[in-house]
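Here it is, the structure in full.
Not every chain is included here, but those present sit where they belong.
Chain naming follows the written order as A and B, and within any one chain the residues start at number 1.
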């Protein structure tokens, strides 16, 4: 027999009873506010085509690197999980058997946010009443698949059921945005917008960078072998993204490094880079210079910049060679911001029209660098706890280490940052609960009044994201 | 209508009722102990002249970089705040209007220590009964100004009302200390002592370093163009500071680097530095060597050393050019201590007569480097949570991350480190409440007895500072 599955109404709220009461009141008042998801990685095609999702395994396991990295860490191979290698020989595993392997190892996720998100989806979206384990595996698989094939579980229906006000996806400059166009042209009212993520044409180390630049030129009619033409291509494409709803750009760099080269130096660097004749430090410098160029363009077109630095991508070399990118082997590294951002900030840091949202995978920067920077520069805001730190503990650390110096109003609300569409309500719910718990603690310590806390809770849930992302 | 303003008697004490009861008892027993302020930046002239403070804006906004950095981060310009540029064109803003701008944006400070300190001053020093906001702005401005003009609000009267046993200021070796002399010569009994802060004549990157050295020579009658004369000038000036009450020196370096050069190397380095013919690493090395020289002098004259490393000063280049130093743009950086302090410690670390108080802006060093160093070397003590970390959360992190390895008795009590004289009682009150809360938690966890906690609370409040600063 499997254990009962129950999402307790007080989950994640502080244990101390008076504080929990306060937190519960704060949470009750904001729990039904719409979801604003200004940064994430869902697939616009889902909402364009509105086709049903395939099955439980394809929905929950194969695409979720949080899930399969944990299974992999305990000796389960990617082949066993049906994750295809690049060598062509597609994994032939049976979805039901993969689901069983996951179910039997579900205890590995105890104490992790994945377990919170998954249980929430299982209970609230699919109505499951027992815990996932080996015994309940088949019931889960059959129940989920049956529901997925119904109209109520098509992407647009779920979007509406989830009360999503806005959902941003992230696309390469080379993306035609046909799905966004199709959504705009449809009679469906859901707001699914794109985000300009230029890494494939900005990072000299990106797979196929050289070919990407050629395609970038073809798409925009610019000569992307010249520095001027290359920059114009960005301007053109940013405008195209804006017409498909974009209000922001996103930059996923190894470091937070920026540069402030003069036009001649930049041109020479660009020529080395496109010739493939560049050193690792040239590549780093080029990425850094492009952040400053993007800031300049943002001053013209009002797109908000997001900077996501600090991940060592594809750390597991043999896995990368066999299975490609995004296989759960991205590992955070120490990230320096104070020196790194100075060239960009020297040039544009005081511009009232510029808005840069900073993220980190290095939590030591919260109190030491990020809150002091955002608590001074008018152009800087802090994005929420990100990726590995998008957990109850990580969210608490974020508030406890940034509020003292940056306050609440130099932060940008919550991001779910996910490709797991069904987990979006679960993720926002966790953030709302943690924020309400934090605010309740400030009230219990007599640092805020209840009235103030209630107002801040609404701001953290909706208003800060709307303002930061210019929605 | 503005909200009521009330300083709750249990503020900042732990939420759990039994722990809160214990904390309250501990706090009651120490809350009225005298204030010892062995490190800060108030102006000795206030106590020498005993003139009234000007007005609310000049007292609370213009000089407080915690306050105006937050306003600046949200797009309010320094000109709007009446902070004059160096270009001469004095800001013509009306103090009442500046106060209104501050009042209307006071919600920005929710959750920050500035809000705690300001509310404390407003309520306890000025008797305000409603929260500061746009509605109460004029009442605040008029009430504060009226009180400031009364005799009860002159600096000496406040010093006595605040129950300050000792207040240390910080001066350049080039300061004549006339205000300290005047206080000593007066019939007023308040103890306002100086601290020897030699950065202007020790840091080759300091504004006017070369002229400073010339003046240093004139003041001391030493030939400060020779290494020997330069060191003698320090000895002479330290002695002068001691006669004006100093028991300590203070060193605000970019890093914690120290050096142990022989006399010949040091002489050569000094010659490069005073010729202006030095590299950045020469400057770093010179500052490091001077820490070791200062330690040697401390062994002779018993002045306690304070080391405050890790701030990137004046990070905002254009603001610095337009408005000068100390405009809220100092940002902490990663700070290494283990390798950095070794040269000094190799030479003097085991000297029983030497006392060095270490501070940090990099909290990661607490458990990793600073507590292990202070828990071994007889010459090292830990200063309290500093600057950006001088918040309830920051103080808790300090205790939670240093006590396990360094205990309580390798720490140096509390510093308010402020130029905001009126906030001194508020800041000490926050520290006392956080320390009592921490001790109460140790009692609730049965790690200390109530009797022990009560004794430690007195030590943290008074005795450790007296001992560490040789008062």
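One rule holds in what follows: contacts are C-beta pairs under 8 Å (C-beta built on N, C-alpha and C of every residue); 3 or more make two chains touch, one makes a residue touch a chain.
The structure displayed is predicted, hence computed values, not measured ones.
Colleague: Please give the number of copies in the complete assembly; 2 of them are in place here.
Modeller: Total copies of the sequence across the whole complex: 3.
Please note the rule applied: only the chains that are shown with their structure count from here on.
Colleague: Chain A and chain B share one sequence, so how far apart are they rotationally when you fit their Cα atoms? Give it in degrees, rounded to a multiple of 5.
Modeller: Result for this pair is 120 degrees.
Colleague: Indicate the whole-number Å distance between the mean C-alpha point of chain A and the mean C-alpha point of chain B.
Modeller: One centre to the other, that is 40 Å.
Colleague: For the complex, which residues does chain A have touching chain B?
Modeller: 14, 16, 18-19, 336, 338-339, 342, 345-346, 349-350, 352, 364, 367-369, 371-378, 380, 400-401, 403-410, 441-442, 444-449, 451-452, 456
Colleague: Residue numbers of chain B touching chain A in their complex, please.
Modeller: Those in contact with chain A are residues 3, 7-8, 10-13, 15-17, 69-70, 72-75, 107-113, 115-116, 312, 315-319, 328-334, 361-364, 388-389, 391-394.
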